[in-house]
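Remarks on the structure that follows.
Every protein chain but one is kept in place in this view of the complex.
Showing chain A:
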Amino acid sequence: MGSTCLMVLLGAIALSSFLFTADPKGTIGVSSIQVFPGNARRYANKNQDFTFVNFNLTADLAPLFNWNTKQLFLYVSAEYENKQGVRNEVVIWDRIVRRKEDAQLNIAGRNKYVFRDLSASFKDAPPAHYSLKYNVMPYVGVLTYGEAARTTDAVPFPERQDLS
């Protein structure tokens, strides 16, 4: 009986998350983007392009914190179609926000993770959109996804620069 009551409580908590429908929006902009050739450490004689993205991020994600929010997982992903017409989504940055006080974002960041293409080159790759997405991780219940910001115009990949 006691455990049934606990299960009912947990279920009610999980369901209560659906009452909170905050959908905060922020802005994301790419301040600089460069492509350099490099050497992938894993394949010693394979040269490929690496893209370096600097971006500005503003968003107030505090509304996503309710009584059942444990933490937020934020990530910036680059979305583009490569030469073969395959839709790519590459996570270039992420952050975990554990406290509501830390949910005001005003970040000038750069890609935290290596941004490279499977075809080893960004030549002819169409312009990419950059978006800030989040996961709301609850104490009890389902993980929910959302998008908080997106570049208004797609950002083209520049020509590869040669390292002098």
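As a convention for this text, a contact is a pair of C-beta atoms (placed from the backbone, for glycine too) under 8 Å apart; a residue touches a chain by one contact, two chains touch by 3 or more; residues count from 1.
Throughout what follows, contacts and distances are computed from a predicted model.
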Omitted chain, identified by the protein name its UniProt record gives, among "2-methoxy-6-polyprenyl-1,4-benzoquinol methylase, mitochondrial", "Signal peptidase complex subunit 1", "Putative exosome complex component RRP41" or "Chromosome disjunction protein 3" | "Signal peptidase complex subunit 1"
Among A:48, A:66, A:119 or A:144, choose the residue that contacts the chain missing from this document, as touch is defined above.
-> A:66
Sites on chain A contacted by the missing partner chain, in the whole complex = 1-2, 5-6, 8-9, 12-13, 16, 66-68, 139
